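Input: a single structure, listed below in structure tokens.
A single protein chain has been omitted from the complex, and every remaining protein chain is retained in its original position.
Order as written gives the chain letters A and B; numbering starts at 1 within each chain.
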Amino acid sequence: MALVDRIGTSLERTPGGGIILTSVDALVDWSRGQSLWAMPMGTACCAMEFIAASFSKFDYDRLGTFPRPDPRHCDVMVLAGTITEKMKPAIQRLWDQMPEPKWAIAMGNCTVSGGIFYYDSYSVVRGADEFIPVDVYIAGCPPRPESLIDAVMQLRELVHEESIAPGKRRERNTKLPRSKAEANERMEAMRTPESDGPHAPAKVVNKEFPSDVIADEGGEV
Amino acid sequence: MTLEIESKEATHDTDGLPVEELVVNIGPSHPSTHGVGRVVVHLDGEVMTHVEPIVGYLHRGIEKMSENRTYLQVVPLTDRLDYVGSMYANWAYCRAVERLAGISVPERAEYLRVIVCELQRIASHMMALGSAAGDTGAATMFIYTFDERERIIEAFEELCGSRLTYNYVRPGGVSFDVPEGWLDNVLAFCAAHRDKLTEMDKLFFGNVIAKGRLKGIGVLSAEDAVAWGASGPVARGSGVNWDLRKHDTYSVYPRFDFDVPTGSNGDAYDRGRVRLFECYESCRIIEQAISQMTEGPVKTPLPRLLRPAPGEAYSHIESARGSLGVYVVSDGTPRPYRMHVRSPAFCNLALLKILAPGHMLADLVAVMGSLDPVFGEVDR
Partner (left out) sequence: MSDHLEELRERISELDPTIYPLFSIEFGDAVIAVPLDDLLVTMHRLRELGFDRLGMVTAVDRPEFFVLVYRLHSRALSAGLFVKAKVHKEDPVAPSMFEVWPAADWQEREVFDLFGIDFEGHPDLKRIFLPDEFEGHPLRKDYDHPRVIRRPDYI
């Protein structure tokens, strides 16, 4: 939102100071992005960090994100905490009650993939995106409140590039992936063997371990 | 899985007029049920006649999961049980494993465990008091208490790098020694915290509205508290002087001089006030522990795979919610054969159905807040 972000200087330059020209699309997106009321779907540990984020120290109210435990009032559902099979229909119903347009933030590993419960649990849903279209994922167990604030900023960027015309998206200069497929492509690109990036696979080196390392195998925890 | 509640039944009042019984479903997503609690309330007018708490919305099967992991891999799972007081579940589990495998713990580690657990008790009680106050309309109190909690969380972050899931207490000791200057910070916190507690006592418990909302609400008799297996501040609010730190003492607690605050009326007000006074006592314990502590190692070296001999061990500690017990059975393999958590929040929440009937619907949140359930631990 280049124009509206520079609203102060734009006004100064206009004699008399009253008129700004912009498209309705941009203005609507700007206003949507500045006041994302959050539906706290706090089920487990991450809810504590969600509360912490909304209290004095982190205070994400200043981003216009206000926790409101009523689906009818909210724009974004913050899925904070483990989702079990028993809880899933309740969350689904709350999600269906939220008016369009709506977004979802998956906060914490449990809602990203099942997290620590992925391998062993018989009752945990492996990731919120099994039943809710998630826009922003935050990793962490639990993520810090700053991560949640960062997620809200990223979501705002996503909101800013949506169009009020259904199904359309205005082209903007953003670094965010436009779909999950694109995000996966980027991840794959980072994983190619030629890449020297942080996600490059470890090179297998045939080297004998020094004997003192082997002796350390039963070391302390 | 459906969320339907049972059909209404028409009853007749004393004059023979048909009265419709109203059934209200609260939760599982409700800000005053402290997580994913669900309560189905039957109402006669505005008075609750029958209250049915429904739990299990956060049942993750941690007991079964631990049968698929090694003894040390279970420790992070215990963090997620009681997510307001992670240190307790760590400690209770580690004590059980130490007993099972015959592991000794260095003295400094025991002192550190006491210090972090008493800090955790303050943090947990701050959360309990704040959310209970917030439920009854005193939002200011919530902000005060959360500020205090945040200071402890910062101290824990400095200590072990995590704000909520610490994994600090491990079998054989604790994971790290304290950073330089950390104990001084804790002492400074304790000194400042006492003044804050006095202020909170005046702000909330001295407030005529809080007294009106909480006094005489959810009265639990001492006999019921014992028979229903209540523990922690819920039992002590009813005058049951039962604190494992004193009466089935463990670790280095016999070396400290502290009191066990008890209430007399057993109502929501007394339960809350007991929590507040426990924070004073925790400050006392922390100060004594820091002055008694000596230098030394903080963990016993252990092999990466623990293989305790076949047997079983039970250990219980006094957590912020009551007596938290862990029962571990070994069959000689590197995995626990069975791990069971005796959860105080679970037993305390069962009291809701005898405490709430007879009160107005608006008092339900006051009763529930005073029981302080944490659903990670209730549902496990």
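In the analysis below, a contact is a pair of C-beta atoms (placed from the backbone, for glycine too) under 8 Å apart; a residue touches a chain by one contact, two chains touch by 3 or more.
Because the structure is predicted, anything quoted here is derived from the model rather than measured.
Only one of the listed residues, B:49, B:70 or B:265, touches the absent chain: B:70.
Summary of contacts with the chain left out: across B:135, B:148 or B:379, the touching residue is B:379.
For the chain missing from the display, the contacting residue among B:158, B:199 or B:248 is B:248, taking the whole complex into account.
Interface residues of subunit B facing the missing partner chain: 1, 55-56, 59, 61, 63-64, 68-70, 99-100, 224, 226-229, 242, 247-248, 305, 311-314, 316, 323, 325, 327, 329, 334-335, 337-338, 340, 342, 346-347, 349-350, 379-380. Remark: the residues of subunit A touching the chain excluded from display are 85-86, 119-123, 126.
The definition used in the following text is that only the chains that are shown with their structure count from here on.
Centre to centre, using the average C-alpha position, subunit A and subunit B are separated by 31 Å. Listing the residues of subunit A that touch subunit B in their complex gives 40-45, 47-49, 51-52, 55-57, 69, 81-82, 84-91, 93-94, 116-117, 119-124, 141-142, 144, 217-221. Across the interface of their complex, subunit A is touched by residues 1-3, 28-31, 35-36, 56-61, 64-65, 68-69, 72, 76-77, 80, 83-84, 127, 143, 146-147, 150, 153, 163-165, 170-172, 299, 301-304, 375-376 of subunit B.
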